[in-house]
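Handing you this structure, nothing more for now.
Just one protein chain is left out here, and the rest sit where they should.
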Amino acid sequence: MSATLQQVVNLARIGFKGPNAAAWLGEQGIPLPERANSWCVTGDDEQDICVRLGASEFLLERGDGNALRKLQAEIAAHIPGVYPVLREDCAFVIAGDAADDVLAQMCNVNFAALRAEAREAVMTLMIGVAVTVVPQGNAAQRRYRLWCDPTFGDYVWSSLNEVAGPYLIDTKSPGGAR
Amino acid sequence: MFRRHERLRDSYDVVIIGGGGHGLAAAYYLARDHGVRNIAVIEKGYIGGGNTGRNTTIIRSNYLTPEGVQFYDESVRLWQDLSADFDLNLFYSTRGHFTLAHTDASMRTMRWRAEVNKHYGVKSEVVDAAYVKNALPMIDIECGGHAPVLGALYHAPGAIARHDAVAWGYGRGADQRGVEIHQETEVTGIDVEAGRIKGVRTTRGYISTSKVLCAVAGFTPRLLEMVGLRSPIYIHPLQAMVSEPIKPWLDPIIVSGSLHVYVSQTARGELVMGSTLDPYEVHQTRSTLDFTETLSAHMLDLFPFLSEVKIVRQWAGLADMTPDFAPIMGTTPIEGFYLDAGWGTWGFKATPVCGKTMSHTVATGRNHPLIAGFGLDRFARFELTGEKGAASVGH
Amino acid sequence: MKQLRCPLNGVRPVSEFAYAGEVRDMPDPDACTDPQWADYVFNRSGVPGVKREWWCHIASGYWFIAERDTARDAVIDTYPVEKLREVHRA
């Protein structure tokens, strides 16, 4: 069993919230997940995604930051019922067949039981810190993307490394969520 | 030690609801000091079976408010002679009590407490981290690096006692003086007429009486509902746990508010440990695993060498909390209905002084001066007794 | 560990939630007497029973209402706050 851990540094990120956020993002041509607490792909692969947090908040993450910068510029004009959410999260990817074991030592959510097709997004506490977790890949190649408040970033990252230590293949290279 | 009475009588001068330490102490002092002997103590379960037998037995008087300090100081004085009073060894053991401070804010609170304590002649002093380390060389003064100890409030009179024996001593003393203790008897109703106590309904029959003392800790709201009174009391469980016996190594009582730990070692060698209140209202003494997990982690922050020491048992009591962390005592709007409640997490150490002051209050119908700050009416007047700083995690 | 069904996030252990006490109706501050107000501020119905309570799923900041029997620590129902307001209007 093995796992890989990465800090995500190459993706652009933006958030929106508010009663009209879904409608407005739709108008901007952004594919949106239909259900609360789920995600969908917005680009070519599972790297570019939109996560629906609860009913009316959205987190967008993309490799190409231009599209997001455009949205940012639009929102600066104060669209009624759409509020920008500064997302400076620390983002991580944990992958490999030991990923579930690592998460099971840090969080009480049964990630292994989530079906990949359901594209769920999970907001939970992990070692005392609020995180959002998105399972990706398939049953054979499981991958979790994880976001937390940046001021907890060092704590979560070092804890992940401590727990995953025995399984780790490569932690050195910061990279993408691909 | 106690007699079992087959029947309840039709009437008593005083009915004390609750056969815990407080109720039995009030009965004892009513009989001993006030000549009132026609008393029934009504206990739903067995004597001392509530918080008296569930607490972590810490006795101290280093409170924050003048009301609290004077009250508990009198209690500590009474404690010291109880074994002799009862001719029963309560294992009252003066061990010294450290309340560790991990932040500058708690150092300030410690100084506040020390100054108020000294003002009333209570031995308390603020000590620095080196003093703590010297007194307890085995402690990890850095607390695993998470919350280094900056200093402490040292309270030399801090003590522990064998909690059950307190109930037995008061019970036996009351029994010897003619008080009837009725265990396995539950109060089902209290009759009030024109604002006065008329009688008490129980599962073993009706009792006429004009005076009722309610000393039932976590059951207080239920009793108050019977007489139509409202109070700020809400019930949260408070848990504790105990280790296997190990050879003695810990002499003083150690408390850390920041880490939510208090611990002492009993004469049997067990470590008795407690922590903060459970986070939500429950009227049930169930145990939770997360309590033992958090408390163990914090214990190991302080005492890393206990990693292999085993926890044998955990349990819980029902704490009757108040908004200002001070008790609710004395007369009430209902004539003849006296309240000894709101003891939250700190009632055991007050047992003797509660018995003393409540017996006075019941016998005379007037609040004892030492409990003047603890009346039920203080909330309506917005005149709370701010004991939170010393009681919330101090135990 | 006790579990609660958060109307937004599903079933989670109680450690993921914050508790904020019983739902209490505030008296009209302009019409009520001082004792009525003090009763609202301080007094609680401390007796065991089924109560409507405020609970918050910490990670999502989502507040909802739980109906819970405090005698048994048994959660009977949970629902969004909006439903509480509907009940109030009705």
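By written order: A, B and C. Residues from 1 in each chain.
We take it that a residue touches a chain if its C-beta (ideal position, glycine included) is under 8 Å from a C-beta of that chain, and two chains touch if they have at least 3 such contacts.
One rule holds for everything that comes next: contacts and distances are computed from a predicted model.
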Discussion item. Leaving aside the chains you can see, what is the UniProt protein name of the one that's missing? Options: "Dihydroxyacetone kinase subunit DhaK", "Sarcosine oxidase subunit alpha", "NADH-quinone oxidoreductase subunit N" or "Cation:proton antiporter".
Written reply: "Sarcosine oxidase subunit alpha"
Discussion item. Among the chains present in the display, which ones are touched by the chain that isn't there?
Written reply: A, B, C
Practice prompt. Among B:T185, B:T288 or B:N367, single out the residue that touches the unshown chain.
Written response: B:T288
Discussion item. If I consider the whole complex, including the chain that's not displayed, which of B:D10, B:D33, B:E184 or B:D377 touches that chain?
Written reply: B:E184
Response to the item:
The one of B:L277, B:V309 or B:A372 in touch with the missing chain is B:V309
Worksheet entry | Hidden partner interface residues of chain B, rising order | 1-4, 45-49, 53, 66, 80-81, 83-84, 86-94, 102-105, 108-109, 111-112, 114-116, 118-119, 126, 137-138, 144, 146-148, 162, 164-165, 168, 183-184, 243-249, 267-269, 285-289, 292-293, 295-297, 299-301, 304-315, 323-324, 381-384, 386, 388-389
Worksheet entry | Footprint left on chain A by the chain that the document does not show | 17-19, 78, 80-81, 83, 85-89, 101, 104-108, 110, 112-113, 127-129, 149-152, 154-155, 159, 162-163
Fill in: Those residues of chain C which, in the complete complex, touch the missing chain
1-3, 13, 18, 20, 29, 32, 34, 37-38, 40-42, 54, 56, 58, 61, 63, 73, 81-82, 85
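The rule is simple: only the chains that are shown with their structure count from here on.
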Practice prompt. Between chain A and chain B, tell me the centre distance in angstrom, where each centre is the average of that chain's C-alpha atoms.
Written response: 49
Response to the item:
dist(centroid_CA(chain A), centroid_CA(chain C)) in Å evaluates to 31
Item to complete: Determine the centre-to-centre distance between chain B and chain C, using the mean Cα coordinates as centres, and give it in whole Å.
Response: 29
Response to the item:
The positions of chain C in contact with two or more other chains are 15
Worksheet item: Residues of chain B touching 2+ other chains?
Response: none
Response to the item:
Note: in the complex, chain C contacts chain A through residues 8-9, 12-13, 15-16, 57-60, 62
Worksheet, complete the sentence: In their shared complex, chain C is touched by residues of chain A numbered 36-37, 53-55, 108-109, 122-125, 130-132
Discussion item. Could you list, by residue number, the parts of chain B that touch chain C in their complex?
Written reply: 220-222, 224-225, 230-235, 279-284, 286, 288-290, 320, 323, 379-382
